[in-house]
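Questions regarding the structure given below will be posed in turn.
The complex appears here minus one protein chain, its other protein chains still in place.
The chains carry the letters A, B and C, assigned in the order they are written, with residues numbered from 1 in each.
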Amino acid sequence: MRAIVIHSAGDLRIDEMPEESPSEGEVLVELRAGGICGSDLHYFNDGGFGAIRLQQPMILGHEVAGTITDVGPGVDGLSRGDQVAVNPSRPCGKCLYCRKAQFNHCLDMRFYGSAMRMPHIHGAFRERLVAKADQCFPIAAGASMQEAAMAEPLAVTLHAVRLAGSISGQRVLITGCGPIGALCVIACRLHGAGEITVTDIVDEALRYGERAGADRTINVATHGEEFSAFSAGKGTFDTVIEASGNPQAIAAAMAATRPGGTFVQLGIGPDAPLPVSLIVAREIRYFGSFRFHEEFAFAAQLISSRRVDLKPLISDVMPLSDALKAFQTANDRARSMKVQIAFA
Amino acid sequence: MRAIVIHSAGDLRIDEMPEESPSEGEVLVELRAGGICGSDLHYFNDGGFGAIRLQQPMILGHEVAGTITDVGPGVDGLSRGDQVAVNPSRPCGKCLYCRKAQFNHCLDMRFYGSAMRMPHIHGAFRERLVAKADQCFPIAAGASMQEAAMAEPLAVTLHAVRLAGSISGQRVLITGCGPIGALCVIACRLHGAGEITVTDIVDEALRYGERAGADRTINVATHGEEFSAFSAGKGTFDTVIEASGNPQAIAAAMAATRPGGTFVQLGIGPDAPLPVSLIVAREIRYFGSFRFHEEFAFAAQLISSRRVDLKPLISDVMPLSDALKAFQTANDRARSMKVQIAFA
Amino acid sequence: MRAIVIHSAGDLRIDEMPEESPSEGEVLVELRAGGICGSDLHYFNDGGFGAIRLQQPMILGHEVAGTITDVGPGVDGLSRGDQVAVNPSRPCGKCLYCRKAQFNHCLDMRFYGSAMRMPHIHGAFRERLVAKADQCFPIAAGASMQEAAMAEPLAVTLHAVRLAGSISGQRVLITGCGPIGALCVIACRLHGAGEITVTDIVDEALRYGERAGADRTINVATHGEEFSAFSAGKGTFDTVIEASGNPQAIAAAMAATRPGGTFVQLGIGPDAPLPVSLIVAREIRYFGSFRFHEEFAFAAQLISSRRVDLKPLISDVMPLSDALKAFQTANDRARSMKVQIAFA
Partner (left out) sequence: MRAIVIHSAGDLRIDEMPEESPSEGEVLVELRAGGICGSDLHYFNDGGFGAIRLQQPMILGHEVAGTITDVGPGVDGLSRGDQVAVNPSRPCGKCLYCRKAQFNHCLDMRFYGSAMRMPHIHGAFRERLVAKADQCFPIAAGASMQEAAMAEPLAVTLHAVRLAGSISGQRVLITGCGPIGALCVIACRLHGAGEITVTDIVDEALRYGERAGADRTINVATHGEEFSAFSAGKGTFDTVIEASGNPQAIAAAMAATRPGGTFVQLGIGPDAPLPVSLIVAREIRYFGSFRFHEEFAFAAQLISSRRVDLKPLISDVMPLSDALKAFQTANDRARSMKVQIAFA
């Protein structure tokens, strides 16, 4: 079985790995589609991010969908031939935070394709994957496997929107229009946002934001003064979802947030010199948003029922054999949005 | 009538000012006590803070209480001889934010002793003050005027605690044990906190925190490792109220905040390099808290009914003629906590 | 000018009324469409409801839209020829609750077509209406005036959904599929509901629920056992919006609400023997929802931008001269959903 393995920064290989078979409560999934995420790119480009560094070869990937080809004993409700989106999040279920149902804060998390612990947790970019039955969420026959492989990033944005609280009728700003930012547009539209503005520094990225349903797109590199107008008075936006992690973007978005507004930080970046006195004077509510839990099921349901259309965000689908090219393409924001690997 | 006027950094004078008399809906208050606040000290020491700079002489002071000596026409419920705490906050009642009942974000606020607008809004450190009747909150005869003059900073902390949401049974950290931090201890105790830890870098300040009811005090300058222990695992504190504005204190307190914890920023300071990735990974809820509104009435009620005891926090009371010395004393955290002027 | 006036139960007349002209801050609206609401029907059928009884002739109607034909002095942003939806809610802006921004609880409310006070407040079913400029919300040229006249009931349901809090991905039950129930389906879909079930006792009504986007409709009169299944275990629904006011419907829906679920009561009916011990044992959160305030602007925006399609809910449009027949039609739930009067 072939898998996409990162050995060190820049050293991405298609390696042969041993087959596995499902035990009690598990299924075997033959992968169809796998999306490349920003964290996959960090391992590929830099060998990690922040304090998290590659220390051994690791299979990448955590946005995957496929077809069940074998079912272990004791599995109910899943059968051979079922299409499923696979949840890459595997909390322990026993620690302090799992017992409080804060599963995304599990002290013993085993998230696919993460070098946070030793040995690293292998990812899901492989031809066949053994997963627990409760990681697998059925996708109706009519829905595409490419979209199904976007259940994970969609879940990330559904979580952020839930943390934001009611956005009904609000003026919403989304900063950063990569795949997560563009999915935020879809998630905010789906939750009753009044008017959605999205910013980026790449025109091509913003075009995807438009397709996702944004009411207004602004290139803050070329049209900074247009954006600054939203900072007049005491700011404009009721809710901001920050999806870039860029310190300048954070500061500019804060200046455009109205008193009592909600600012959800989704993008991860370096320590940023935040405008503390502005946060105080405007009583901004600044929330971190990290991964997801129950939102994965909702994401799969939305895709399965075709109530969201994610296809416009999938810019490239490349065969497993072109994995390296796929990663290089994903690196080029002026050319691509979500790049996926077709495993079969 | 004498008033305490700041002319420029370091140039504090007792000036003679014209008497005023109450019009429709107003009362004349003969001041008894006035507390020196951090912002008064900023004008005294530095001529302002951040972008706000003194441009003309200004009467200082916004923490005051006194006795009504004259009542204008159309005033109900207040009489000569009544003791009152005076609310220094005067929102316009007409702007966008006032109409939404977000009065502390008024676009046309006239807060006592503030150089935020031109001409500056004079403060309340004067022998006699004309105030609107609805700024005046009765204080029962048995309660002290010194305590009454602490209604304003108490209201600031009640507001912060309300923004924090339920702290019932929680492990609470308060960083910075000046008058606001120490009042936070009292406010948190009053709202069902489980265990209160307070930190500072001055032992004398921490002793006031103890008297205010803290369960644990830590000098982070001398006992940093004791405090670091609270950052183990994914942190300890359910709720933090940051009352120092110091970037290092903010960062250290964040590291000690548990996943999903609430962090209320009350202290104002320079832009701080905040740990964005920690805020995200722990989903910290970071709220700015700014002044107060309806909490002033509650503060006055608490003082009037003697359900809180604020006397232990008043370290010095000096006559008006010693105003300069009073400001110098207030500058010395190793010697004083709340310093008040006795006007009569 | 003709107007639809109720004189007493059953006595509906088209009366000639004097023309009015706009003063400072007002506009003249030539009505296009007016929807008949349940409260209009109560006046028509019973001369009132509960303690509210007709004591003098009153113009009915509060769901209206039209075209501006004259503009008084001091009006900005509105011009002759503009299409507008008219907000029938006119809080005083000065009472205790208006000052707290709880405008729908105004102590001196002047809501169109209401016999709550003496003299009664006339409604808007008339050929021409003088309204305050800030009651008028522009509707884009491409949107229909029939839909614009549904801004009010849509606002009622947007308010209910906002009170419910996040319904993201939830199993939602809506009981009662009249115009309000059907609009709740649209509003819940718009705010990220996971799966929407709607119940009624009239099949024809439920068909409108389907068209509005419900995932499942149940006639509880003929398929009671199908509905009872949702009460198994400790119930099924995360959120219920009760839009019938019927005591039996309330009790049945409570039994189907899961522990910690939210139950928004929107329908008004007689005192109902509520299952107190069930509310306690399941910790159901039972919220009353009354009218709306800022939601009117959002409703108008949704209609104007055509992000909702309300046309399928408008079953009948009849000319002003057929007003009596229109009210009779609106009374017959097996035949009609929203019945509107075409004024021009």
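Assume contacts are C-beta pairs under 8 Å (C-beta built on N, C-alpha and C of every residue); 3 or more make two chains touch, one makes a residue touch a chain.
Small disclaimer: the values here were computed from a predicted structure and weren't measured.
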In the full complex, displayed partners of the excluded chain: A, B, C
Selected from C:A115, C:L266 or C:A342 as touching the chain missing from the view: C:L266
Option from B:N45, B:S79 or B:S166 whose C-beta touches the chain left out: B:S166
Absent-chain contact - pick from C:R2, C:R216 or C:K234: C:K234
Touching residue (missing chain; options C:S144, C:S289, C:S304 or C:Q340): C:S289
Selected residue (touches chain absent from view) among B:L12, B:V84 or B:L158: B:L158
In chain A, positions touching the absent partner: 99-101
Where the unshown chain meets chain B, residue by residue: 158, 161-162, 165-166, 168-169, 190-192, 194-195, 294-295, 297-298, 301
In chain C, positions touching the absent partner: 50, 96-97, 102, 104-105, 107, 163, 233-234, 245, 247, 250, 259-260, 265-290
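One rule holds in what follows: only the chains that are shown with their structure count from here on.
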Most widely separated chain from chain C, with each centre as the mean of CA atoms: B
Chain A-chain B separation of Cα centroids, rounded to whole Å: 43
Chain A and chain C, separation of their C-alpha mean positions in angstrom: 39
Cα-centroid distance, chain B relative to chain C, in whole angstrom: 46
Multi-partner residues of chain A (each touching 2 or more other chains): none
